[in-house]
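For this view, one protein chain was removed and the others were kept in their places.
Entry: subunit A
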Amino acid sequence: MNTEIIGILAMFLGTLALAIPFGKYIAKVYGKEETLLDPIFNPIEKLCYKLSGINPNKEMNWKEHLVALLTINMIWFVLGMFFLMTQQWLPLNPDGNPNMSADLAFNTTISFVVNCNLQHYSGESGVSYFSQMWLMFLQFVSAGTGLAAAAILFRAFREKATDELGNFYEFLLKSCTRILLPLSLVIASILVFNGTPMTFEGKDQIISLQGDTVEVSTGPVASFVAIKHVGTNGGGFFGANGAHPFENPSYFSNMVEMFGQLIVPLAMIFAFGYFTRKRKFSWMIFGVMTLGFLLLTIPNVTMEMKGNPAISAMGIDNSLGATEGKEIRFGAAATGFWSIVTTVISTGSINSMHDSSMPLSGMNQLIAMMINAFYGGCGVGLLNFFIFIILAVFISGLMVGRTPEFMGKKVEAKEMKIAMIIALLHPFLILVGTALATAFPEQGAATLNNPGFHGFSEILYEYTSSAANNGSGFEGLGDNNLWWNISTGFILILGRFLPIIGPIAIAGLLASKKYIPTGNGTLKTDTGTFGIMVFAVIVIIAALSFFPALTLGPIAEYFSMK
């Protein structure tokens, strides 16, 4: 087998092998069970509770959870606006970077609060070190918010019938301290040893062989890059993100970062099974997600390795694959693999220009974000998947002649209404956003670098990435202007919080319902059959919503190239 393929397999299977025990650990953390790290974190957390006056044993219902979640996110947003718009005067700004404009600060703050990290600025010149560290803090807490939200879901399906779903602040704090922090520490250390800078010094100067003076940006990079992956945030320290040699120096660092972004979403699937004592159900979820993931990854890697047929036709050697926009130290296979991982998982960090991917590779990246539930971001991937489960439960329940039920709870009109609104929201945000940008070309389309189908893909990608809270860019888009900053900012907020509120509301409603014991007539949801059903629902909804748009973008481009 090809070394490049072995590299990919090693990344995926290695992460999977670690994700299962890590999932068990996460289940213990949320279940208040003893773990090895207790002696370190118990005193730290106690101090936090004491300082903030929070009682971590106060049980909340789903509404109280959501109030807590939204309030604390609001506070982060206000603080973020303040820091970014005044960074010039704040400490730790050795390069003297200026204050951000209001619309850029709005877009940046939101995109970090919602775990998206769509970056319309360049890290080197756009933000101070203080701002970088504030953004890093947001990378922790935004991922923690997603994990805490998933923990609420966990609680809703552990007890037979309950209103008490744990304490939001406890979930949030433990997610940051006990899950994200240890992983980030390990990864940051590895990166430092591989050459990623970790310093508060300003720009370095080197004199090139030609005698030119070159200024090189550095900073506290390693810590930032670690959490951007572990927290599935994706915002790079530098504008070039994971393609920058300081962020991602080698194939090995590439593997470590790949592990970093896969580990938590994978572990959360298994954590759900351990926590609710329904491990088979976890495997059903894992199976469906992995099937989807592979169906996107395999064609993508194949196409990237094969290279552009138009270039082959010109008689140019294409044996390295499609190398345009790629870093030669990663190669076509690992880059293609990364581009799907980062889009299915809502990380949005990139190690190549997605704009340069082959048309259908680009389509797969788009589809990954349009579905946004094959693994998905920290915690929120499961929440998105939960919506599809509810829809699948409903349709398949009817198909076997029984009022639909999930984990012993009847799914009725109210839950369907919420599930349908959330399922609708994603296509709505993407299609309406894209439609407005194409309908008013002086605002949106005029900033495109490419005309025609590819230009359309660029717009579609930007809104898909925003709605999916992914944060990667197809690029090739002059995206730091009022139109893009404001329009994507609002899409980010809606695309983040509604898909958290919806599933939590459904879980809360279901949790308080009477538990129905399972019988022969009950449809089991931890079987392959049900998995196929969920998969079919996901594919059909995505296909029906996005087929026309994809036709006018990547599909038309693909057929035109033939």
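Note that a contact is a pair of C-beta atoms (placed from the backbone, for glycine too) under 8 Å apart; a residue touches a chain by one contact, two chains touch by 3 or more; residues count from 1.
Here is the rule we go by: contacts and distances are computed from a predicted model.
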Given "NADH-quinone oxidoreductase subunit D", "Phosphoenolpyruvate-protein phosphotransferase", "ABC-type quaternary amine transporter" or "Potassium-transporting ATPase ATP-binding subunit", the protein name in the UniProt record of the chain not shown would be "Potassium-transporting ATPase ATP-binding subunit"
Which of A:453, A:474 or A:497 touches the missing chain? It is A:453
Taking the entire complex into account, which one of A:310, A:399 or A:482 touches the absent chain?
A:399
Residue among A:431, A:468, A:491 or A:538 touching the omitted chain
A:431
Going by the contact rule already stated, which one of A:47, A:75, A:310 or A:439 would touch the omitted chain in the full complex?
A:439
Against the chain that's been left off, what residues of subunit A make contact? List them.
391, 394-404, 408, 411-413, 416-417, 420-421, 423-424, 427-428, 431-432, 434-436, 438-439, 441, 445, 452-453, 456, 514-517, 519-524, 527, 529-530, 532-533, 536, 540-541, 543-545, 547-549, 551-552, 555-556, 559-560, 562
